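Rest of the complex left out; these chains stay put.
Labels run A, B and C following the written order; every chain starts at residue 1.
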Amino acid sequence: MHIPDGFISPPVAVMTTVISAGVLTLSFSKMGKDVKAPVIALTTAFIFAAQMINFPVAGGTSGHLLGATLAVVILGDPWVATISISTVLLIQALLFADGGITALGANIFNMGIVGVWVSWLLVTTIQRLLGGAKKRLPLAAGITAAISTVSAAVSCSLLLIISGTAPLNLVLPAMTGTHILIGVGEGLITGSVLRYLLATNPDLLPDDESKLDKWLVPVIGTLLVAGVLSLLASSWPDGLEKVAENLGFIHLAENVRVEVPTPFADYQISGINEQIGTSISGVLGTLICFGLAFFMTKFISRKSA
Amino acid sequence: MLKLSLFLRLRLSLILVISTALIKTNNWSFLFIYILIALCWCIFLKTPIKILLKLLGAELILLSLMALPLGGEKAGFLMVRSLICLLIMNSFLLSVPKYHLSIALKGLPLPKKMQEIVILTGEYLEILLLEIQHMEISAKLRSLNGNSNWLRYISAAMIGSLYLRSLDRAQRVYDAMVIRGYNGTFPLEIDNNKSENFMLIILSIMVMSLTFSSYKIWIN
Amino acid sequence: MDKLDQKKSVIITVDNIKFDYEKQSILQGISFNLKAGERVALLGRTGAGKSTLLNNLIGLKFPQKGEIIIDGLKLEKKNIADIRKNIGFAFQNPEDQLFMPTILEDVMFGLLNYKIPASIAKEKARFLLDKFGLIAYENRSSHELSGGQKRLAALASILALEPNILILDEPTNGLDPAWRKKLAEILLNLPIKVILIASHDLNWVKKTTQRALILDQGQIQLDQSIISLFQQESVLESYGLPLDW
């Protein structure tokens, strides 16, 4: 999802840079006074390092963490999470040539702002819909992570479309299609990590003192279901094909990226699951996972509505 | 040969990348000028060609994935433009000695608060990456294998325990800073070389006007 | 203790402190005084609570009961910054202490915070790095150092501020014998009021400190001069500190 240099038009680059810089400035003024720089920095470094761990998704495919939802949950503050994810993107752009310099504003916009804020709104809402108990957090965050990944991808597609770089009928289904799969992976990782934290150190996770107004819950809940439904409807037929076609590419590319001799070349972190490549069963498996998550949201929101 | 400081190299690379990325789409003649500039830059920095090629090859896969659906000339232009940017940035990266990245980060024109976070992040990135690497190896030394449920569980456990450790360490690092008199502002000493700054300004004006002229603003 | 000793001014008073983790009670009523000029070893088996006690002393953790007075000030949240100004504290893990891009900057960090001009700070930092054998590495990042070199860099960065009180958690861990010797010399020649060192390195402690506190079962079981302590081999052994190991 990292847009490289040269793929967005100058107006879009300028606009997103201004917006992102503005939001970042706001974030610094809004974040809690007692948030310590080393805590943000180490959480950021943690998210970066965690992205290096290959996470088996299903049937031989594996993904890695993106981190927006995880950052929101463990930091408990969307402002700080925006700062943290933006720092990750900045360092990736500068030190790994991953994501463009001119596209940094756009990438921060997609992942650090859209991704983070969608996560924040959703995770609080879904957790409430699920009954609010702390032990529901992993599930709530898992579903959120999947959806926020997709929404960041949608935002990314929109920027490419506005830039005139890609036509709508091509990029939207392709991006959402692939990112639905990536999102499932993201959901699984985020959920599992939170389950680990819940088991070892529950005090670190936020309690259910939702900062959302009451009326926001049903509204976002409905939007959530509607959004996911329409997304699926619009992208399904092409998406599926694209997914199958691209998945191989993605893994190939990601694999090469890690082996690339940047100054960090020492870290040829090979995955736990070394067999790379995909299989029909892998695609099917992930689709089933997503279907499950999807119906669960739908089902639960109906019941509480 | 003239030896440029790390900061100047970083800033120059950034300016070159920005001006390349902003050339008017499908204006091939200006693109060629930038190809030449980029090649000079990479020769000047003595970039190891073999590594650079490998690296660009890898990026090409990603780029084509994004651009190819566009078809035709446009895709070609976008890809070449993007590749030049990558060439410039990667030439810079390969010229930085290992572990000096957080020193390079110091030279970024960023607001103070952000800079502090970026530097601290850069500093601990190395440590955490090493810890991940060590955890993975120690898992392998203990013959990690099994079904994907088990592997998922282990991956999550590694990420989770890395987080707990980062948090512990964040607390101690903060305390260590406070004990040595930290009071909210990070004392950073940045070498400010006047002649380098002057050179930087002149060069940025030059490349930026080149980019502007790709839009034929002054010709019409 | 003789008369003379008692007249010396007390720098650190620990008065009946208790500290519990959620799952376990660690310190169960600890009291002692440290007087000006004393170099004191804190001994005790693995898990006895040495690090926990040191953390309490600089306010990284707060005891549930009891009080700590340092240089006449009661240790509380509100005056922690003032108190810490005079304390040099070395963590068990030196990496926690090194956070700047280069180790030269790490040693300068404290000096710059106290508004010492950069050129003077740099000179002083380089002097210290030289003392710790790291001058050739001054522009390296701490990741490019060996375990022992990291330890030395961390110690240099703490000593740069010339603290009155020095609290060290296992400072010889990871150092080679030659550096353990050198460190002892450096510490013995410092104009420091009080040094408190938690360590398992009995042989080293014997040569660098004058008094030992043995922590066991949540209490200070023994508070003796080093010389007399090392004559009671069986006592030491009973606290998990056999002499030959």
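By our rule, a residue touches a chain if its C-beta (ideal position, glycine included) is under 8 Å from a C-beta of that chain, and two chains touch if they have at least 3 such contacts.
Owing to the predicted nature of the structure, the values given are computational and were not obtained by experimental measurement.
Participant: What are the per-chain copy numbers for the complete complex, stated as a formula using the labels displayed?
Facilitator: Overall, the assembly in this file has the formula A x1, B x1, C x2.
Please note the rule applied: only the chains that are shown with their structure count from here on.
Participant: Name the graph shape formed by the protein chains and their touching pairs; answer line, ring, star, complete or other.
Facilitator: Contact pattern: an open line, chains touching in sequence.
Participant: Top contact pair of chains, counted by C-beta pairs?
Facilitator: A-B
Participant: Calculate how many whole Å lie between the centre of subunit A and the centre of subunit B, each centre taken as the average of the chain's C-alpha atoms.
Facilitator: Taking the average C-alpha coordinate of subunit A and of subunit B, the gap between them is 21 Å.
Participant: Based only on mean CA positions, could you tell me how far subunit B sits from subunit C in angstrom?
Facilitator: About 40 Å, centre to centre.
Participant: Mark out which residues of subunit A touch at least two other chains, giving numbers and ranges.
Facilitator: Expected reply: 38.
Participant: Got the subunit C residues that touch at least 2 other chains?
Facilitator: Subunit C, residues with two or more chain partners: 99.
Participant: What residues of subunit A sit close enough to touch subunit B in their complex?
Facilitator: 4-7, 9-10, 13, 24-25, 28, 36-46, 48-50, 52-59, 65, 74, 83, 87, 90-91, 94-97, 100-103, 164-167, 170-171, 174, 188-189, 192-193, 195-197, 200-201, 204, 246, 249-250, 252-253, 256-257, 259-264, 266-267, 269-270, 272-273
Participant: Quick check: in the complex, which residue numbers of subunit B touch subunit A?
Facilitator: Answer in residue numbers: 10, 14, 17-18, 20-22, 25, 51, 54-55, 57-59, 61-63, 65-67, 69-70, 78, 81-82, 84-86, 89-90, 93-94, 96-99, 101, 104-105, 108, 111, 113-114, 116-118, 120-125, 127-129, 131-133, 136, 139, 144, 148, 151-164, 166-167, 169-171, 173-174, 177, 186.
Participant: In their complex, what parts of subunit B are in touch with subunit C?
Facilitator: Per the touch definition, subunit B meets subunit C at residues 98-100, 102-103, 105-106, 119-120, 122-124, 126-127, 130, 169, 171-173, 175-183, 187, 189.
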